[in-house]
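My questions all concern the structure below.
Every protein chain of the complex appears in place save one, which is left out.
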Amino acid sequence: MPGALIDVSDVSKRFGTVDALSNLSVDLAPGFIGLVGPNGSGKTTLIRLLLGLLKPDAGTLTVLGHDSQRDPLDVRSQVGYMPEHDCLSPDMTGIGFVSHMGRVSGLPKEVAIGRAHDVLEFLGLAEERYRKIREYSVGMRQRVKLAQAIVHDPPLCFLDEPTAGLDPAGREEMLNLLRALGRLPNHSFVLSTHLLPDADGLCDQVLMLNAGRRIASGSVRELLASHEGESVIRIKGDTDRFVAGLTRRGLSPKRMDGEIRVGLSPETTHAVFESAMEAGVQVRYLGRSVATIEGLFMARVEQPEKGGSE
Amino acid sequence: MSISAPRYAAGTVVRTGRGSRILAIASREFFRRARAATLLSVSLTFFVVVTVIVVTVFFASLLGTANAGDFETVYESPVWPFLMLIVAASAGAGSLADDVGDRSISLYLSRPVHLVDYVAAKTVACGGWLLISTVGPGLTGVAVTAALGYASASVLLAAIAGFVATGFVAAVFFTGLALGLSSLTNRALYSGVAIFGVVLVLYIGGSIVAGITGNIYVPYANPIENIRSVAHGAFGLSGTTATEPAASAVTLVGAGVVLWVFALWRMRRVEVISE
Partner (left out) sequence: MTDPVIQAMDVTKRYGEVLGLNGFNATIGPGITGLIGPNGAGKSTLFRLLVGQLKVDAGELRILGYNPWGEGEFRRKVGYCPEHSTLLEWMTARDFVTSLLRVDGFPKEEAIERATRAIATVGLTEAQDRALATYSKGMRQRIKLAQSIAHDPELILLDEPLNGVDPVGRATVMSLLRKLQQSGRHVLVSSHVLYEVERLTDQIVMITNGRAIAEGDLHRIRDLIDAHPHVIDIETPDPRRVARVLSTMDHVVSVEFPGDGRLRVRSRSPEEFYRALPGLVVQEGLDIRAVGSADDNLDAVFRYLSEGSR
């Protein structure tokens, strides 16, 4: 499919008796793509196949127009990868490491150095770039990992749990950085994460895998559109009286997890405040039930109470 | 920290070829290994070898004319291979192990480099240090004796040929050994110890077993013996050696290559993208 970022066509891969991927077919457009799935769902196998590091048993994979099996180096020169695990050399400086990786990605020496400076400054490491990586905090190391992934300006970058190990301030900074990067034209990202609400804030597309199969893919907005509808109310005060008031006014409220859910229209919303006034309660939250990637995921993965599929 | 896009012209940079990328990895590795241990052992080698050459050739020239064989003296003791082991360990033990240990290998192999390119780059770096140490001191010794006029031109040329041949064969062996053992572990310390251990075991064990059984093939398992034999042949010495020089050369080069291929095989099994 022309213009597709990633085209996976009927791909299967087996390891021993385990089907890591079974007849997977998906088209992903340029943008910010969430890749989600339980452990053992095939996410890692898929990334390896896309980078041409592994051969599929069947099917083809095309990344940015290049066949992953026939032209893996072409794919990898257009792709960046930010691993979840530690991968930095402690005895190099930030600038040394990132510019070196830029050269290995095919940038000429001077360009690599210049780009490395730019990228480190953009990521907030301007002051620390001349220090050795062994002196860096967790947050700084994550940013160096991101820097080496984007130093060669790849049109596509794989991010594996970019907020792992970061404290709340670090998480927020990283998510802001990713949002800023996501806004750059002609730059796409694949975000593999277990923190689904993070994906909600960043991704316009999602690919959900489970047990080697695709359980959902495509535009987040389209996938979630069908799930909206109810309103959620949180109150402080006598819940029973409040709910009774709503029922009296012809609504059908449901109580769940400390919240009240009810279908409302613009015409019936006033009933909420009338019932609240009568019952003497405070309306602390009134809003649409927001469909999320997390909600969709939990709904599509069977038996959520049972735990991982391994 | 300001959030503004990096200043660059997106996507129009011409990518360098495979050679430049290999060179980047090789040069970083080469300078990374320029640590105290390497520099000291290389310097020590230069000092020892040059001194031995100059002194031996000087005395030989006093007693009569010096010949190529006098230059070969340095290979007669195990000191020289021992010094090479230090260089090999310092410059090569970590070449693959360090990247596997700190897991930066994931970053290399997810880039547009073939695994072969990566290993070749590491080989060039380690091999570079070894060639400097195996050939450099000998050639320096030749230069010094030439300057001092202790030997004739033809002898000097024969000596050069001897050092180059022996040095090259030794370098191939030690480089292969270092890379092969480096690929077995994720800690440079272990592979460094193994480099010594393997050669010492073959040296001592080989000598003992050869002494006991008298089998003519056993000495080929002894790298030190092989090197000595190659040196004998390369410098045109007439004495007998336990092994045949050409066969020893083949053994050493063969072993180096086999160990290199082994390293490549080991690296293929490293998981670049992990769970």
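Letters A and B name the chains as they come in the text, with residue numbers starting at 1 for each one.
By our rule, a contact is a pair of C-beta atoms (placed from the backbone, for glycine too) under 8 Å apart; a residue touches a chain by one contact, two chains touch by 3 or more.
Computed from a predicted structure; not experimentally measured.
Using the contact definition given at the top, list the shown chains touched by the missing chain.
Result: the unshown chain touches A.
In the complete complex, which positions of chain A touch the hidden chain?
So the residues of chain A touching the missing chain come out as 36-40, 137-139, 161, 164-172, 194-197, 236, 266, 269-270, 273-274, 276-277, 281-288, 294, 297-298, 301, 304-310.
The definition used in the following text is that only the chains that are shown with their structure count from here on.
For chain A versus chain B, what separation do you get between their C-alpha means, in angstrom?
It comes to 48 Å between the two C-alpha centres.
In their shared complex, at which residues does chain A touch chain B?
Per the touch definition, chain A meets chain B at residues 39, 44, 47-48, 51, 53, 73-74, 76-77, 79, 81, 83, 85-91, 100-101, 103-109, 111, 114-115, 118-119, 121-124, 148, 153, 155, 173, 176-177, 180, 184, 186.
Taking the touch rule as given, give the residues of chain B at its contact with chain A in the complex, in rising order.
Touching chain A: residues 1, 3-8, 10-11, 13-16, 20-21, 24-25, 28, 32, 98-99, 102-104, 106-114, 272-275 of chain B.
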